[in-house]
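Structure in structure tokens, see below.
Removed from the display is one protein chain of the complex; every other protein chain stays in position.
Up next, chain A:
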């Protein structure tokens, strides 16, 4: 860890200004000199590891009263970026109308972390790639652009099989983002020029040739809220992992269905633990629409979801695993009592 200044932002303008002033214009956000501090569960960790080296920390927790809404309403849901994971997971209406959100949060991290971590910070969580997190490895295109990728031919059991490039195969590690992308969430971003909204699906950027650029956020911008239209009571989050709690997904699926009289009117399939970014399997969804569910269809959907997957030495198992998870999660969603 290196020395940094610390200031508390008492209102959004002050936060945005503090983050903007210290930000060097041409840096990717992850290397910006000023970083916002919410729950701190990723930032502090990466600072201790010397991966992130901000010189200014802007504590945005004072914004919590305004930015912590958990507001399910008639036409949808609004979640403040500073709402705690544990509070959202425990909210009765979220559990009833958005089980995929409640479960994705409940199955993430540990109780202690969920009590600290915020929704906004959660979606910005950075990869757990060991080679990224250990600065003694020089070759990490995400950390040192152009230096190569140690994970490509290294120990890559946890790495991605979808959305990879020849520059980076680091997995997006979170769970909640899969629920957001499945439900077509919008993300509200507060910056110098006020607030703007964009589809959550456009927030994260696949690594391509610039794995150091992870999101569409600019230095000086903050996620202030998420919003979702409609209710999704028929939705599930299924997660496979090495231990029963407090572990990242080897593979997960966020499924949301709208089933009327046995026919699937709308279907959402998102994948976690297998992709470089929160991953929406739209081709797979298309196969479901207007269909009646059966096992063969589930299998076709699962195959479609992983049609473009590319495994490497230790992670090829994720393709077959991911397909089984998609098929099983679909079945759970179809048969769930709502």
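FYI, a contact is a pair of C-beta atoms (placed from the backbone, for glycine too) under 8 Å apart; a residue touches a chain by one contact, two chains touch by 3 or more; residues count from 1.
Here is the rule we go by: contacts and distances are computed from a predicted model.
Candidate names were "Cation/acetate symporter", "Xanthine dehydrogenase YagR molybdenum-binding subunit", "ABC antibiotics transporter" or "Putative membrane protein", and the UniProt protein name of the unshown chain is "Xanthine dehydrogenase YagR molybdenum-binding subunit". From the set A:205, A:241 or A:310, the residue in touch with the chain omitted from the display is A:241, counting the whole complex. Of A:98, A:137, A:176 or A:293, it is A:137 that touches the chain left out of the display. Interface residues of chain A with the unshown chain, by the touch rule above, are 1-3, 50, 110, 128, 130-131, 134-138, 150, 153-155, 157-158, 238, 240-247, 250-251, 317, 321, 324-325, 327-328.
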